[in-house]
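Removed: one protein chain of the complex. Kept in place: all other protein chains.
Which chain is which? They are A and B, in the order written, and residues in each are numbered from 1.
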Amino acid sequence: MTKKTLAIRRTVLIIFILFIFMYLIPYFWLISTSFKTRVEAFSIPPKLIFKATIKNYRMVFIEKNFGKNLLNSMIVAFFVTSISLIVGLPSAYAFSRFRMKGDKILFFYLLGTRFTPVIVLSLPLYFIMADLRLLNSFIGIILAHSAFNIAFVVWMMKGFFDTIPKEIDESARVDGCSWFGSFFRIAIPLTAHGIAATSIFCAINSWNEFLMAFILTGYKTATLPVALPGLMTPQGTFWGQIAAVGSVITIPVLIFAFIVQKYMVQGMSAGAIK
Amino acid sequence: MSLKVDSKQRTAFMFHIPAIVLLTLITMVPLIYNLRISFYDFSLTRAGSRDIFVGLENYKMILSDHEFWNSMWVTAKFVIASTFIQLVLGVIIALMLNYYSGSLNRLLTSLVMIPMMVAPLVVGLMYSFILNPQFGLYSFLVDLFHLNLSKTPLSAGGSALFVLILTDVWEWTPFMALMTLAALKAAPIEPYEAALIDGANSSQIFFRITIPLIRPVIAVSIILRGVEACKVFDKAFILTGGGPGNSTEVIDLFTYREAFVKYNFSYAAALCVVLFIIMLIFGILYWNFVIGKQSND
Partner (left out) sequence: MRKVLLVIAVFCLLMTATLLVAAEQKYAGVTIRVIAEQQNPTLAMQKQIPKFEEITGIKVELEIGPMDNVVGKEILALESGTGAYDLISIPYQFLGQLEENGYLQPLDPFLNREDLKLEDFDKNDLISGMVSASGEWKGVSYGITSNSCIMIMFYRKDILENPEEKAAFKAKYGYELKVPVNWIQYRDLAEFFTRKSGDNLMGETLKQSFYGTSIAGKRHDAMTCEWLNYAWSFGGGIFDEKGNLIIDNPKNVEALDYFKGLAKFSPPGVSNNTWDELTTQMQQGIVAMQIQWNDCAPSIEDPETSKVVGKVGYALIPKGEVPVAHFGAWTYFIPVDAPNPEAAWLFLQWVNTYKVQKAIALEGGFPCLTSVYNDPELSEKLPYWKASLDAYEISTTRPRIPEWNIMNNEMMLELSMVISGEQTSAQALANLQKKYNDILKGKLPVTYQ
């Protein structure tokens, strides 16, 4: 590489980094606002350097009981992930290993669930859950989120299962292992990383979701995003607290996403790219 | 031989059963419920209306509903503009990321990933705060740089829609970028080597080799994003509420309003059916692209 090319590369890099930095300013602004007092948050010119305080966090999570909403989000995400895995993994394996009559239809159906606008399912679920008296309970929202995530699990895990050579299955079968045994004792351990990544995606999808949770949860079961608009009251909007909750909603997701960065593309493309 | 096939079929079916059951309960049943309610006149403001059968009346009303068409038009504008901008920006970012490798690449990719991971509702609130005319960052910057821009973009129809598009672009361009990056990385090296031997310059390489190679992925991304753009509810809800007027009333916000603000449940159910059919068409398009692509490989 010539010196000129190196210089060009460096310049481009600097411009790119600046661009990314500016791109992310709104998000940094959110985080910093969560640590500002109300006076400082509203000051003009906006303050870059200020005295950080955790008052907003304390007010909203303890006094306004958003800690309960945090717990609700965690409960829902946990159960959604578990159910999605339990239901999705076998199906993904079956898509990888078998050709069943009608599995194209099933695959297409799974695709459909990902494409369905949330409101199309939320409206009838609202009624069905109300009739079953499950409206403000965890069951409704957990089942609903799980249904959306199954397609995701199937797509992601099919790709991972596909990477296990069929010969391993064959030799296991020759040794007298059933399909279920092969699934459980070979496929799953070999794709542990993939499963971990998939679980994290499931959890993130559920954690961030708003509309369905808004419609199906109630006062006691509201997740963090659902409780968030409650901070905009006729008596004033508590921006510092909103920023605090926003930060708590996003930071765990970022940490986990960073961990599964490698599988990010696989997760998003879900079958589009080999 | 046939015995083995049968038992394999059965095993496959057993593996699929939990998924089939759950999906039927949580998606198939509600969809049928939607269809059923859409043939009635159910509105919470009128007791007993749950049982008044009106056939296709709701669908006729949709076709003649001026606000429905406005909403579709707004959604169309939004989806096309948003997807297009994300595409261009995403490809550029992907090319930039591809330029660098190793741990630098990992770091940059992590940073680029951030907006995608922020909950859409939080994105909406974030921009809401920044755009506050009195103490928002945007207002301050407009003053600081003496820009000839309105300080209240959310007050005018055109600019409010633009803001919505901008927030969507901000959130999802990383998606396009990462998809394109993956395609770039998966691209075979031979065409490039051959081109270099033939003496092609970089712009020729880009347009005649790179673009065709990543085209399938781009197409898929467009469709995926196009469909998911219709799910912009969270941001629209919290940023503009559909206003000013109805200039940002995207279709799922419109449906929500009919159902949960006006309580016209049957009408909303009919809207849901229509929406579902539209998405189905998109799904078929996607299917053709993916299956078509896979059969071409």
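The rule is short, and it goes like this: a contact is a pair of C-beta atoms (placed from the backbone, for glycine too) under 8 Å apart; a residue touches a chain by one contact, two chains touch by 3 or more.
This one's a predicted model, so the numbers in the text were calculated from it and none came from an experiment.
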Out of B:189, B:261 or B:277, the sole contact with the unshown chain comes from B:261
Extract the touching residues of subunit B with respect to the undisplayed chain.
44-47, 50, 132-135, 151-152, 154-157, 241-247, 257, 260-263
Interface with the undisplayed chain - residues on subunit A
38, 42, 44, 126, 130-131, 133, 135-136, 214, 218-220, 229-230, 232-237
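One rule holds for everything that comes next: only the chains that are shown with their structure count from here on.
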Which integer distance in Å separates the CA centroid of subunit A from that of subunit B?
16
Within the complex, subunit B is touched by subunit A residues 9, 12-13, 16-17, 20, 23-27, 29-30, 33, 41-46, 83, 86-88, 90-91, 93-94, 97-101, 103, 106, 108-113, 115-121, 123-125, 127-128, 143-144, 146-147, 150, 154, 179-180, 183, 204, 207-211, 215, 225, 228-229, 239, 242-243, 246, 249-250, 253-254, 257-258, 261, 264-265, 268-269, 271-274
Could you list, by residue number, the parts of subunit B that touch subunit A in their complex?
8-9, 11-16, 18-20, 22-23, 25-27, 29-31, 33-34, 37, 96, 99-100, 104, 106, 108-115, 117-122, 125-127, 129-130, 134-135, 137, 140, 144, 170, 175, 178-179, 181-183, 186, 217, 220-221, 224, 227, 230-231, 233-234, 237-238, 251-252, 255-256, 259-260, 265, 268-269, 272-273, 275-276, 279-280, 282-283, 286-287, 290, 297
